[in-house]
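Sharing a structure below in structure tokens format, with a few things to ask.
Only a single protein chain was left out; the remaining protein chains are all shown in position.
Now for chain A:
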Amino acid sequence: MHAFMRTLTSGLPGNELKWLKQGAKESNRSLESLVKRRLAHEPIQYILGTEPFGDLDLLCRAPVLIPRPETHWWTAALAEYLPKTNKRFAEHFAGPTSRTLSLLDLGTGSGCIPILLCHLWPKGSIVATGIDISQHAVSLANENATLCGISRSTFKAALADFLDPAFPNAETINPPYDILTSNPPYITADEYLHLDDDVANFEDPTALIGGSDGLQYYRDIANLISRDGFLSSDAVIALEVGHSQADVVSDMIHSKGFNTDIWRDPWGKKRTVIGHRR
């Protein structure tokens, strides 16, 4: 290695350098250009263009949010949990029934949540829709589904704004839903100013900022789920929350007629609020 490259790469953790080397080789790009991008704080997932999500490899493209390990963790847990959650779901997953379960993912980004669920559950057990306000995200989510071998009749991403009061009547969606998932933007305006450059300079602020207190999207989701005919009578919802938001969000959901549960992630944070219609 040239002395120049050695100085350049000394700022990188050993593993990242190794992955960049592999990436440079596979894509026929110069290692130097990749290292320079990384040293300018560009996330390695955007440089390499992919991020593992469980046993899936998802495409990553700026500025669509990079799927996080926490999100993978609870989505995989949900995949195991849901079939046991109530009698109708249990029967449904045990074998084909007259109606397929339907799932809606709000702010689907790369499509990671519904795509992993479609991948883990038996073929044909659910039909999923992901909506996002960003056209970049919608395109990426559809590409990812194709890449993972999931057909458009099983999962589809579409453009929509779920804060819009007219959203429940949007033609892109088809309520009532049996399962609602979301990892909505939850960072407060204040926290946003203190994020690492790796996050703040490259990922879409629309994917990160949840209003001044970080809770704006949860308020809107709470209103949505209490709308008549939006969810089925035994629906289950799963919401990712920021490290200090679980209790507040749990209360919001509870007040709309849901029993709630909070799941802790492997790093010890209260990460997911689960709701069952009472």
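General remarks:
By definition in this document, contacts are C-beta pairs under 8 Å (C-beta built on N, C-alpha and C of every residue); 3 or more make two chains touch, one makes a residue touch a chain; residues count from 1.
The working rule: contacts and distances are computed from a predicted model.
The subunit not displayed here is recorded in UniProt as "Release factor", chosen from "Geranylgeranyl transferase type-2 subunit beta", "Release factor", "2Fe-2S ferredoxin-type domain-containing protein" or "Ubiquitin-related modifier 1". Considering the whole complex, the residue from A:Glu32, A:Glu70 or A:Glu143 that touches the absent chain is A:Glu70.
Checked against the full complex, the one of A:Ile44, A:Ala157 or A:Ile225 touching the unshown chain is A:Ile44.
The chain not displayed touches chain A at residues 14-16, 18-19, 43-45, 48, 51-52, 54-55, 57, 65-66, 68-72, 183, 185-187, 191, 195-196, 198-199, 203, 207-208, 240, 242-243, 265-267, 269, 271.
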